[in-house]
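Here the structure is laid out as C-alpha cells; the discussion comes afterwards.
Shown here: the complex without one of its protein chains, the others still in place.
Residue numbering begins at 1 within each chain, and the chains themselves are lettered A, B and C in the order written.
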Amino acid sequence: MIAGTEASAAAAARFKAVRDATLALCEPLEVEDHVIQSMPDASPPKWHLAHTTWFFETFILSEFVHGYEPVDPSYRYLFNSYYMGIGEQHPRPQRGLLSRPTLREIRSYRAVVDLRMQELLARATEEREEIERRTLLGIHHEQQHQELLLMDIKHFFSVNPLHPVYKPGAPARARSASHLEWLEVPGGLREFGHDGDGFAYDNESPRHAVHLAPFELASRAVTNGEYLAFVQEGGYKSPEFWLADGWAHVVQHGWQAPLYWKKMEGVWHEFTLQGLRQVQPEEPVVHVSFYEADAYARWRSARLPTEFEWEAAARDAAVAGNFVDSAAMHPRPADGSGLQQMFGDVWELTRSDYAPYPGYRPAPSALGEYNGKFMCGQYVQRGGSCVTPQEHVRVTYRNYFYPFQRWNFQGMRLARDVG
Amino acid sequence: MIAGTEASAAAAARFKAVRDATLALCEPLEVEDHVIQSMPDASPPKWHLAHTTWFFETFILSEFVHGYEPVDPSYRYLFNSYYMGIGEQHPRPQRGLLSRPTLREIRSYRAVVDLRMQELLARATEEREEIERRTLLGIHHEQQHQELLLMDIKHFFSVNPLHPVYKPGAPARARSASHLEWLEVPGGLREFGHDGDGFAYDNESPRHAVHLAPFELASRAVTNGEYLAFVQEGGYKSPEFWLADGWAHVVQHGWQAPLYWKKMEGVWHEFTLQGLRQVQPEEPVVHVSFYEADAYARWRSARLPTEFEWEAAARDAAVAGNFVDSAAMHPRPADGSGLQQMFGDVWELTRSDYAPYPGYRPAPSALGEYNGKFMCGQYVQRGGSCVTPQEHVRVTYRNYFYPFQRWNFQGMRLARDVG
Amino acid sequence: MIAGTEASAAAAARFKAVRDATLALCEPLEVEDHVIQSMPDASPPKWHLAHTTWFFETFILSEFVHGYEPVDPSYRYLFNSYYMGIGEQHPRPQRGLLSRPTLREIRSYRAVVDLRMQELLARATEEREEIERRTLLGIHHEQQHQELLLMDIKHFFSVNPLHPVYKPGAPARARSASHLEWLEVPGGLREFGHDGDGFAYDNESPRHAVHLAPFELASRAVTNGEYLAFVQEGGYKSPEFWLADGWAHVVQHGWQAPLYWKKMEGVWHEFTLQGLRQVQPEEPVVHVSFYEADAYARWRSARLPTEFEWEAAARDAAVAGNFVDSAAMHPRPADGSGLQQMFGDVWELTRSDYAPYPGYRPAPSALGEYNGKFMCGQYVQRGGSCVTPQEHVRVTYRNYFYPFQRWNFQGMRLARDVG
Partner (left out) sequence: MIAGTEASAAAAARFKAVRDATLALCEPLEVEDHVIQSMPDASPPKWHLAHTTWFFETFILSEFVHGYEPVDPSYRYLFNSYYMGIGEQHPRPQRGLLSRPTLREIRSYRAVVDLRMQELLARATEEREEIERRTLLGIHHEQQHQELLLMDIKHFFSVNPLHPVYKPGAPARARSASHLEWLEVPGGLREFGHDGDGFAYDNESPRHAVHLAPFELASRAVTNGEYLAFVQEGGYKSPEFWLADGWAHVVQHGWQAPLYWKKMEGVWHEFTLQGLRQVQPEEPVVHVSFYEADAYARWRSARLPTEFEWEAAARDAAVAGNFVDSAAMHPRPADGSGLQQMFGDVWELTRSDYAPYPGYRPAPSALGEYNGKFMCGQYVQRGGSCVTPQEHVRVTYRNYFYPFQRWNFQGMRLARDVG
C-alpha cells in the first residue's frame, strides 16, 4: 500500500481529471442544450453536472466535513436520483422542466464542491480511508454519467429535425470489416467475478464457480451490413424470430430498424454524434435492443452468449479498444484477426439476466442502493463502448439495461452451441 | 380614411411597438427559461418568439416580397402552430425538445424579419391594403402570444420547486374588496357582435340579434375569500355541485383548489409571477376552470352569465382596467361601486360554448384557420386579464378554452335569474 | 283531469306495457349475450334489465311503500348508474365483469318489483300523484334504456367476428331515396321548449324566446350514397373540412368511414341488427359522429342546423315515422316530397351544445341528476330514431351525445344560410 499523502495526492489528481473531463464533454454544447430531457430515461446535461456533484456533497462532504453547509439545501432533493435512504427525489420525468438553477449556477456549484473536496482530500483525517474509498466510488459514478451524458445528448439531438452535430468532422473512414471467424471456447468449471484486486462494484462479487458447456464465439461484433440483411429480408415482419415480448414491442412501437436508423429516399441513414449520415456496412451495428439482438441471432441460427461465456472468452484480452478516449464517438469496423473488439466500440448484449451472484451482499448505507435494487428484468452487457471511459471498464464489469432499451451504445456478438 | 403613407407609418410604428413589447416581456428570463415547455398546452418562450415571427414571414413576406428567401427553410415546419394549409407541423408536445435553434438564432430571425417587414411597409405597393390588413392581424396575433408567453412562464416556474420569481417586488397591497352588489340588466332583443368599426377577429361577426331574459349580474368578480369558503366547506368533495364531467375530472386529477394554490402548513398559498405568497382574500380568484366556476356558482345558488349577457352589461363600460400595461401581472381587488372589473384583472368565464355566430364565415386561405376550427367543446371568456395588452381587447372580443383548462388568467363573475 | 282510479289503471297498464316491451327486446338474445359490455359507454343487457327495475324500486317502492324490504340490498349499489344522491355506484366500466346476479335472478327481480309496483299503483294513497308522476318518469326512463339496449346489442355483436344477427330477415328493400329539396324557413323571434302540456323532461323547459335568422333546411336526411362520395373523395384525409378536435380524433383513431362500415374486397359493407350487408346508397347515413357530420356539411358548403332551427321546422310535422315500433331496426330511405323524416329513422345532429335553457331548474332530489349535470361538452340531437319508441319522442325532445360518439343511431340533415 502506498503512503497516505501520496495516495491522497493521487486521489486528488484523479478526482480533478475526472471532474474536468465531464466539463470537457459539455464544451460543444450551447446553454440551451443543457436543459433538454428528451425522454424519461434520459436527463438534461445540466442535471448530470449537478447530480455528480451532489454525489460528492451528499456522501462525502456532508458526512466528513464538520459543520458542512450545503451549497443550496434544495439541491439535496433536486439532484438526488434514486437514493431512498437520502430522502425524496424530484420526479425523474420532470428533470427537463427545470430551467433553474441555471447552468451558471450549477457550474458554480461544481466549483465550490470541487474546492471543498480538494481541501478534504488534502487533509489528514482519521476517516481518510473511507473518504478515499467513497471518492473513488464517486469517480466511477461520474464516469458512468459521462457516458450517460453522451447517450442523452445523442438522443435529444436525434429528435431535433435540424439534426445538430455534436462533434463536427468526418467519421473514421470505413474500411471493410474483418472476416467473421467462430472461435471455440472449451467448457468446464471456472471462476467468475471480481478477484478483489483494484476497484469493482459490489455487483461483480463474490467470485464464484460456474460450469460452462463448450461453445463457439464470433471473432467480432455483428456489423451494420449483416444486420441490414435481416432488416431487408423482413426480420421486423416475421414473428417467428422474436421473443413474445419483443414482437409485442415491435408491433406497438412500429420498430423497423435500430434506433437512429432512418430511411431517406430509399437509403438507410443513421444519426450519429457527427450528425446524420449513411449507414456504413462495415461498422458494428449499435443501438439495438436485447429483443432485436435476440431475434437477429435466431435468424442467424445462433444466439447471444451468456455473461459468463463472454467473461471466459475475454479473460486474456487486454482492456483496450475504441473508448471515449479515442474521441471517435462512434463504433469502428473490426480490423484484424482472432478475437477482436471485446472491449470498446459497443456494449455487448448477453442473454444473462442481471441477477445477484451467489452470496451477493449490497454495500451498507444509501450507497448500497447503487446496484442491487435493479436486479430484476434487466439483461447484462459487457465490455464497454466508444463512449465509455477506458479506465472505467474491467473484464468483470456488468452493465445492464431493460430488454426494450436502445439508447445505450449497445450491439452484439454471436455465440453458438457446439455439437 | 387616412392617406397611404401616413397609414403605413402608423402601421410600421405599431408593428415595431408590439414586436418590442414581446422582447421586453422576455427581459427577466434567463437563456435556460426560453427552452422549457411544461405541458403540451404550453410552448417555450423561444417558440413564441419564433412563431410570431414565422407568422409575418409566412403570411406577408413570403407572399408579397418578390423572390423572398426564407431565413431558414426548416422554420416553416418548426414554427407552424396549426395551419394545415401551410403544411405539416412539428408536433406540439415536442416543442420543448428543441434546444436548437438557439435563442441567439431566434432573436436574429426576429431582427431580419422585422427589417424586411419595415422595408415592405415603407414601400408603396399595389397590395398595400392587404399587407396592412395582414400586418394588423399579425400584430393582434402577437399580442395573443404575449399573453400566452406570460401564462406559459407562470406555469413552468410553478412546477419548479425553487419557485422562481418573474417580476420581483411586493404585489399591490391588498385593500379590502368592494361590496358585492347585484345589478339588474333588462331583457329584450338586442344586437351582439362586431359592428364593423375597427379591427375584430372573424369570430366576432356577423352582428346579429339575440333575445335575452332579464337577469342580475354581480358588480365585481368572485374573490379569493369567497372562493376559499367553497373550498373549506367541502366544495371539492361534494359531487352534487358539479357537472358530471367536472366531477370526474376532480376525482381523476385530485383537484382540491384552483391551479397554483398550495396548502403549506395549513395556510393556502398561491404561486404568482411575483413568486409564492399567501392567498389574498380581497383579490379576484384566478386560474379556476369552467368546471370549478360552474360548481362554485351552483353552490352560491347562482350561475355564470352567457357571453351575450356579459356583452349586454359591458356595452357602456370603458375598456379600461388592470391590463398587462399596468405591470401588476396579477389581478387586483375591486375598488369602487357599481359595475367594476368588466375589463382586465381576470378573463370572465361564461356558460356559452364557443360557437359560430349565425351566418359566420371564416376568412379565406390558411388565415381562415385562425378561429373557426376551434368551435367545438370550448367555452367563451370575455373582458381580458391582467396579462392581456389593453389595446388587444374589445367588448365583442371572444376568448375560449376547454372546460378543464386553468392556466389562463381566468376567473368569474356571477349572474342569476330574475323572478 | 281524469279520475284517480281510472288514471291509476291507465298508469298501471302503461307501466306493464313498457316493462313487457323491454323483455320482448331481449327475446332474440342468448343467456350469454346478456353479460357483455363491449365498451365503457355501453352496458350489458342484464344490467339494463336490472337498472330500470332499480329505478322503480329506489325512487318509488323504497319511498312510498311502508316498511319496504329491498329485493337484495346489494342491488342499490350494483345497479345505480350515476345518482350520487343515492350513494356510491359500481364502476361503470366494470359492469361487464358481473356474471352474478344471473339473468334468472334479474328476471325474478323484475317480476317482484313489477308485482309490488302494480300493488302500489292499485292502492289509493295520499301520495298517488307523486307516485304516478315518478312512475311516468320511470316509464320514460325505461324507454330510453330500450333504445340503449338495442344500441349496446348492436355494438357488441359488431365486435364479434361471427357477426351475429339480432333480427333475421332481409332489410326493407331499398328504393331510391327522394330528391333533396331545400326548404326555406323564415326567421324571427319565436318560442321554444315545452309548453307544459303532457310529459317532458326538465331540460325542455322553460319555454323561452329565441331569435332566428331565416335559413334553408334539407327536405330529408343525408343518405349513404351522398356520404360515400365524401369518403371516396378523400374526406377523411383532408384536414381542411374538419374541426381541430375532430381531425385529431380521426388521426388518433384511424377513422375512415362511419362506425359499422367495413370495406370488404373493395366494397363497403355495414353491420346492422340484421347482420352484415352491403351499404345501401338510398338509406340515411347513420352512426356518424358530430365531428363527421360537421365535416361532411362543410364539404357540401352547408352546415348542421341549430336545435332551434330544427324545432322551428318540425313544429307542424306529425310525430310519426320509422320508430322501433316498425320493427325495421334500421333507417329507411326517404320516400315522398316536402319535409320528410323529421321524426324516426335517425337522430338528427344539431350544432347546438347541450346547454340549460334560460331559467332552467333541475328537479329536486336525486331525480334532479337526470339531465342537468350532463350539460357540458355534448351536442343536441332531435327527432328520434328507428330504435326509439314512438311515444317517447316530442318535438321539444332533446337527446345529447359527445361529439366523438357514434354508437347512437344518429345521422344528419343539412341546413344553410340564406343570402
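Some observations on this one:
Criterion: a residue touches a chain if its C-beta (ideal position, glycine included) is under 8 Å from a C-beta of that chain, and two chains touch if they have at least 3 such contacts.
A quick note: this is a predicted structure, and the numbers were derived from the prediction, not measured.
Across the whole complex, the hidden chain's contacts among the shown chains comprise A, C. Checked against the hidden chain, the listed residues A:Gly169, A:Pro239 or A:Gly338 yield one contact partner: A:Pro239. Only one of the listed residues, A:Ala24, A:Met84, A:Ala111 or A:Ala327, touches the absent chain: A:Met84. The residue from C:Thr102, C:Gln118 or C:Ser238 that touches the chain not shown here is C:Thr102. Listed here are the chain A residues that touch the chain not shown: 82, 84-85, 189, 208-213, 239-240, 242-247, 290-291, 294, 351-353, 355-356, 358-359, 373-377, 403, 417. Where chain C meets the missing chain, the touching residues are 30-36, 38, 46, 74, 77-78, 90, 94, 96-103, 156, 159-162, 164.
One rule holds in what follows: only the chains that are shown with their structure count from here on.
With centres taken as mean Cα positions, chain B sits 47 Å from chain A. Put simply, the C-alpha centre of chain B and that of chain C have 38 angstrom between them.
Note on chain placement: the centre of chain A and the centre of chain C lie 59 Å apart, centres being C-alpha means. Listed for chain A are no residues, as none touches two or more other chains.
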